[in-house]
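Structure first, then comments.
One protein chain is absent from this view; the other protein chains keep their places.
After this line comes chain A, so read on.
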Amino acid sequence: MTHTHRASGRAGPEHDEEFVDILEERRRSSDLGHALRTFNPHPYRGAPPCSTADLNKAVLESQYLRYVAKEIAMETGSSEEDVREEARGILEEMSQNLQLRFIRLMGYTLTKVFKRLFTGIFVNMEGLGTLQQAIQEAPVILMPNHRSYVDFLVISYILFTYDIPVPVIAAGIPLAGMKMVGEILRRSGAFFIRRAIGSDKLYWAVLSEYVKTIVRKGYAPMEFYVEGLRSRTLKSVTPKLGMMHMVLEPYFKSEVFDITLVPVSISYDRVLEESLLAHELLGVPKPKESTAGLLKAGKVLQEDYGTMHVNFGRPLSVRQLCQGKINRCQYNSAPRDLPQKPTEEAQACVSWLAHLMVRIQDEGSVISPWSLMACLLLQAPMAVLTEEGLPWERLAERTLWLRRLALDCGAGLNWPGQTPDSDVMSSAVALHRSVVYRRAGRVYLLQQEEPARKRPISPEEAVMRIATAVLMLASYRNQSLHVFARPALLATALHITKSTQRDELFACFCFLQDVFSYEFILVPGELSQDFEEACVLLEKCGAVHISQQEVTLSDMGLEALSFLRALIQPFIDSYQVMFRYLSEEGDPVLTEKQLVPAVRNRATKLILSGELRTYEALSSDTLKNALSALQRLEAVTKLRTPEQNEYKVNSAAVGRIGDILSGTIPPQMLQTTPDARL
């Protein structure tokens, strides 16, 4: 009986939830029957159905768009009619055209695809039940994380199967450009948003009115990725606030009584795009989304990707969450349709909520045994992984140790209880034979063979080959990183400060959080709670003793502390490469295009000379995050030039941050303003 299982260990109300494999029934009955099933959902009580034409008409005729059109006409000197015509064009490109027929088509296709790819798609039925209820009571926003293109329609698929209204989904415009597929997605409820909207006022206006109208009408749930894009590292991404603000505004302005947010955590045993992502991170450009590309992916469909978990979180009332955080009276003195800059209060509230959603998505994700193994594999010296091999027994023993630590930290693990532990771990390694292999009781990193090599491989190329595997491994480690992030930052602070004083540790903890704010997504304004949480968790796993003033190390906890520190170390090392490069570089103005390859070159040299141990310094995501952090800490300023992003570097400031990170100078509190980009 393997069709249901429990995710164990997670704290909170979702504790011990039952997951059911929804593919099980599909394997037993007709796919066509499923696609043609009677679909009879209960929609939001207050809302009559709304056709695409009615929706678009409401948007175009809205007072808000009229104001904006008038403004733009004045600014550009064109006629209001032209501006509105342009708006109509934007809307046409954007709008979804949800049709049940296409949902059925989509359902049929996805059943075929999913059955081939996955051994199971596990869904928490209780979450679906509460969602069904919630959808009748208020407009619902589904907020999944995004780790693979596969999950784009999976929620629609599940909702269709369980008679829950199918959502309209915010998607990136490249998908719309795919022949046929774009149109099918559109009719399955996708609406398309351009990338890099920047300061295109009319586009923003059309998009925001479109989103707000859907929320106000509430006839269908809305789904969007608060992270804005698919995470290429399987790690949560700093949430984008624009869309979040649009979605919340109807509540802020009292146009709806409440809005329900439903975080959804989608977790994979194995991600289809794993090697593609690693190549991208190493600077091999991402192929443009195209239908042909999708068909070529046929090879990908031959492989086994284990299971997928879709965990529907508890529905959250925006009204309740925003209590005391937003004063709705601020919208009382001007027409609500008037375009207005959001107040600081509103921005802070949006940012807080967006981060909170990411945190809940993290907490709801289901962690595989493989992810724990990846954490440990990455901590082994590279020579061991590539040449000597890591003894299987050692890895297995450490994994079981780590399982305990993860459970202590409140992780939701997907560790089958009925199967012997050794079999669980063996099958995890077998599933990931694209990354590691096991031979003669030892585990090795797989380095991909290049077909038909003409010349001997250069040292730089060898580095890249290892890096590909390392970054894949790092992605799987990242799946469980959020579980350990807080205690790991504290463990690092203990190491850097060599202090036991709580206030010194807290200062260092804050500094680390500041520097790594793009790596570990913490909720803004809750640093002291995070610190407390970190203390409690470290104490719980026996690593420290906590008193009023002090955090002292315990002899029992050295293994945990060194594991946690080693988890952060690759980030520190990678950032230091970037910091050193910038503080040594004479030229104070750089473009991002130059910078990333230059630092990557430097890192490659350092790896070859043995000075740098982590291959993660080669990842463009890591480097860009480091650059963003420097910007946030005001050591680097972005210069707005029309052609490309240029950065002005304050070498001294960068150097200082590097020194604090290495512990040579003590951390002073770096004051930064809360990050609120809309």
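Just so we're on the same page, a residue touches a chain if its C-beta (ideal position, glycine included) is under 8 Å from a C-beta of that chain, and two chains touch if they have at least 3 such contacts; residues count from 1.
We take it that contacts and distances are computed from a predicted model.
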Of the candidate names "Cytoplasmic tRNA 2-thiolation protein 2", "Guanine nucleotide-binding protein subunit gamma", "Neuronal-specific septin-3-like isoform X4" or "Alkylglycerone-phosphate synthase", which one corresponds to the UniProt protein name of the undepicted chain?
-> "Alkylglycerone-phosphate synthase"
Full-complex touch with the removed chain, picking from A:N332, A:Q501 or A:Q644, is A:N332
Quick one: which of A:E255, A:E539, A:E559 or A:D659 touches the chain that's been left out?
-> A:E255
Taking the full complex into account, what residues of chain A touch the chain not shown?
-> 46, 254-258, 327-329, 331-332, 335-337
